[in-house]
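Heads up, one of the protein chains got dropped from this complex, but the rest are sitting where they should.
And then chain A:
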Amino acid sequence: MTKGFQLDSKHLPLAATIGLFIVMFLFGSLRYTGFFSTQVFLNLFIDNAFLIVVAVGMTFVILSGGIDLSVGSIIALTSMVAASLTMNAQLSPALVIPLSLLVGTVLGFSMGCLIHYFNLQPFIVTLAGMFLARGLCYLINVESITINNEFFSFMASTRIPVGGGNFISISVIIALLVVVAAIFVAHFTKFGRNVYALGGSEQSALLMGLPVGKTKILIYTVSGFCSSLAGLIFTFYMLSGYGLHANGLELDTIAAVVIGGTLLTGGAGYVAGSVVGVLILGIIQTVIVFEGTLSSWWTKIAIGGLLLLFIVLQRVIVARSKTTQTSIASH
């Protein structure tokens, strides 16, 4: 009996997110013909595969109580590096892929080191990283570079049938693999648990003898790697590199993670929640496309409203769990 209640309060934000997604999907299905189909659902994954990957990296950052503002710029920089190496340097994809992945990983590692060794605010360090990466894009080329390469075209256009005439893309497979790996890391490795501990209380984590510094650096490295991987998926999707790609995406990512039930103060949340968070952003866009007459800016308004709703919800849950604790303490 009490166990049921406990599960509720721990999983309530996640449950609320999933519930919201189902409600929105039902709403779309009732309102628009053709909305209720497996392919519409799968398209959410196809169109947002890159966002899922960034959101996974961001989940670790936010769980630890930090923030990473550089992810959007790193996506753009990765797309630029990939395009430039493929088209200008004529390198084979077998070289281009690992080099591109290195871009975000190195940047993330450096930012993690700055945050840890100089005890700097993650906000300011990743803000600097954001400007740096965006600037570097234009250093490579101010124009957009269109990619005309067999491998990239293959990645972009291959459809993997999943039965009933429905399909997904290779990017979706990659994104789902990342999600599964991240869930394992978060719950079944020391690193994952250290991230949660760090987000709960850095001071306590230190006094419990946990490797706080190493964990912090690794978190930003992972986020950087995820951003670069997302950058590659984005490049498959757009088939171009451009300095303006993924402008402001870091904020969408943070919104997805928070809507997905992760506490912005750190310590509580789930990778799976962030995935649902991304799907909710996706479904808002889909609804607006189906509506036809609405401007796409309505997406932003809807995201803003939801974000507010979820932050208030989290606050209420935290306040409620505090009162239950005191009532137990004083009984």
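As a convention for this text, a contact is a pair of C-beta atoms (placed from the backbone, for glycine too) under 8 Å apart; a residue touches a chain by one contact, two chains touch by 3 or more; residues count from 1.
The definition used in the following text is that contacts and distances are computed from a predicted model.
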{"item": "Chain left out of the displayed complex - its UniProt protein name, from \"RNA polymerase sigma-70 factor, ECF subfamily\", \"ABC transporter\", \"Simple sugar transport system ATP-binding protein\" or \"Nitric oxide reductase NorE protein\"", "value": "\"Simple sugar transport system ATP-binding protein\""}
{"item": "Option from A:N119, A:Q203 or A:T293 whose C-beta touches the chain left out", "value": "A:Q203"}
{"item": "Chain not shown, touching residues in chain A", "value": "3, 6, 10, 184, 187-190, 193-194, 196-197, 199-201, 203-210, 267-268, 321-322, 324-325, 328-330"}
